[in-house]
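Working notes, structure below.
For this view, one protein chain was removed and the others were kept in their places.
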Amino acid sequence: MYTLDFALQILANGIVIGSVYVLVALGLTLIFGILGIVNFAHGEFYMLGAYFGITAAAIYGLSLFPLLLVGILGVVLVGLLSERLVFRPLAGGDMTSSIITSFGLAVALQNAALIAFGPQPKLLRTPWAQIPVEIGPVFMPLQRALIPVIALVLVVAVHVVLRHTWTGRSLRAMAQHGTLAQLYGVDVKRVAVVTFAVGAALAGGAGVLMSSVFLVQPTVGNMIALKAFTVVILGGMGNVYGAVSAGLFLGIAETFVAGYLTNTLRDIVGFALVVVVLLIRPQGLFGRAIDRA
Amino acid sequence: MRRLGALLAALVAGAAGAAAEPARIGIMLPLSGGSSIAGQEVLSGVKLALEEANAKGGLFGAPIQVFTEDDEASPTKATTAVRKLIEGDKVCAIVGTYVSGVALAAMKISRDYKVPMSSGGSTAVMVTDANEPGNPWFFRAFPGSDVQGRQSAVDTVEVLKKKKVAIIHDNSNYGTSLADVFKQIVLGAKGEVVAVDTYNTGEQDFSPILTKLRALRPEAVYIGGLVGEGATIVRQAAEVGLRTQFIGSGSMMTDKFIELTGPAAEGFAVSSMFEPDTPNPVGKAFAERYKAKYGINANVHSALGYDSMSITIEATRRAGKCEGPAIRDTLATRMADFPLVQGPPGTTAKYDAKGGVDFLIGLAVVKNGKRSLVTY
Partner (left out) sequence: MRAFLIAVAVLAALALLPLAVAGGYLLHVLVVIFIFVILAVGLDLVMGYCGQYSFAQGAFYGIGAYTAAILHRDLGFGFWQTLPSGIVAAGLFGLLLGIPSLRLSGHFLAITTIAFQTIVYLLLTQWTSFTGGQYGLPVPKVGALTLFGWELFRVETVRDFYFLALGCMAAAIGVAWRLAHSRIGRQWQAIQDDELLARAIGVDVTRGKLVAFVASAGLAGAAGVLLAHYLQGVSPDDFAIWTSATVVAMVLAGGRASIVGPILGAVLFTAMPEVLRSAQSYKLVIYGVVMILVVSFLPGGIVGLLRRERRA
């Protein structure tokens, strides 16, 4: 049993899970790095993406890629509304209040989803669930194998936007030094809007992708948000490459623990790592040493 | 003369008032949140029993009044709900609840207030074990989970003829006790248990466990846990390429389960106390009435809801008054002739000293996407 084949299969599964963590954590770390907001409703963006995808599939019978688009657009809308109504009024004030308001938002969204979609768990059915993909000893349905691929495309897209567009430059400027960026004419409001849109889009996309793998219920946002926070802390808050590396690392670590030790320890792994990292190197494995006062 | 008239008038008014006093029964189930699918199915059976009773005139000459509370599968909320039902709504009997940990918390309160409770689906033995033997206040008109686990193991070896098994169970009391009893029986029958794996309730990703099992090639895999995880396990097993006979537990044999699992559900087996094609004539008639009313097939949840409610109503009628201790005594001693829709033909509500009823559990299998009983 403890053969290379087994390890490779576990690794493959870890990469799939890790890709999802990367997408959700990336949005979270962007919102924190650029706007300084800790968004506890981020898991709800993921959950709503899944629900929008499933609903669109049920009504219009679309296939995966159009569904991805619909899910992302729907969640972006929710993200923009949240930014405008919940987070912008607090801008400039005590940032820790944003944690509480985002909790309130999370509860409101979760229960609104419960009312709108009902408590029955749902699953996205695509014909690609039955098509097996075999890469050497690794066996996986096509539906799952596509996830890291799509995640890669999205991450590369974000990277390109950040590095090579004017919008991206203003985002980075805000992240490095907010006041100075403003003095140089960066439109803070526009930055906030774009950041939330991108963050929500990534989380929503992850939700659509995973809705074909895991059952979707109004509460799925909770655990994924906590995992995303774990990744963000491990990778360094505000650090994009940290989020990508830490996300994959967490996914792989979890599946290896589950496969070789016991499945029951899998959730604790991440949190235990977080505690260790926070005590020894609070800026994360990749973060810069940030002024802590 | 006038005083006599007044006295007569008071007597008549009193008698009329007493005759029209409706019976008050409480219902407590998880109607929102994770267990709500099961909770709603149990409620549908309860409601059918209620309607049929009211159509026949109700209890004590008036329609039965029911008060429904949602315990949200939380012991804390259940404690509040039970208090509200007993003190606020003044019910004399309660039908509830589904999640065993919640039922345990709730029955302690209702026992203090001397109001009997009939299980709304809770099967874990720990709840009836909390009854003082010979003095039960919590009643369960069907066998406990330990009996179901035992039967599953026996049927796996003798009916399905599989001897090399693996066990996956959740790490709750419920899942662990099921797994233990299953393993015991299989080993006793000279079978082989190649692996026992645990998962946390609410787990979504079983691919590591299932990949491990694929390498071990078991003939059968027993799942000890709840419906949601069961469906995910069977579905993901197919995705990982694990082909084996799956045996479920508890109430995994429902149409919803088959829907969530998809084509991988074919051949799935669960020890079941009721299926619409049951040979029990009382049960079969119930299945037809249920289908006529709701348009969908009854399952074990709706059946036990129906049973618990009908028993409660009948016990209240036989007790003659809407009073907790009287109903409790009737349940414990005078219901042994009341037929149940669950179980093999001839099953009745004969409660034992701990408030449970024992009968043979059948094996149901998914054939062509439909549930059917193969043994009984």
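Order of writing sets the chain letters: A and B. Residues in each chain are counted from 1.
Rule of thumb we're sticking to: a residue touches a chain if its C-beta (ideal position, glycine included) is under 8 Å from a C-beta of that chain, and two chains touch if they have at least 3 such contacts.
Just so it is clear, the model here is predicted, and its values are computed rather than measured.
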Touch criterion as defined above, residue of B:38, B:91 or B:104 at the omitted chain: B:104
Contact with the hidden chain (one of A:8, A:69 or A:108): A:108
Touching residue (missing chain; options B:54, B:184 or B:201): B:201
Residues of chain A (touch criterion as defined above) contacting the omitted chain: 32, 36, 38, 40, 86, 89-90, 93-97, 99-101, 103-112, 114-115, 226, 229-230, 233, 237, 264, 267-268, 271-272, 274-275, 278-279, 282, 292-293
Absent-chain interface as seen on chain B, which is shown: 32, 74-76, 79-80, 83-84, 87-88, 100-101, 104-105, 108-109, 171-174, 176, 200-201
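Quick note on the criterion: only the chains that are shown with their structure count from here on.
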Separation of mean Cα positions, chain B and chain A [Å, integer]: 39
Residue numbers on chain A that touch chain B, as the complex places them: 1, 3, 6, 9-10, 13, 17, 114, 119-121, 123, 125, 129-130, 132, 139-141, 144, 214-215, 217, 219-220, 223, 255, 258-259, 262-264, 266-267
Residue ranges of chain B touching chain A (in the complex, touch as defined): 32-34, 36-37, 171, 197-200, 202-209, 211-212, 215-216, 228, 231-232, 239-241, 256, 260, 262-263
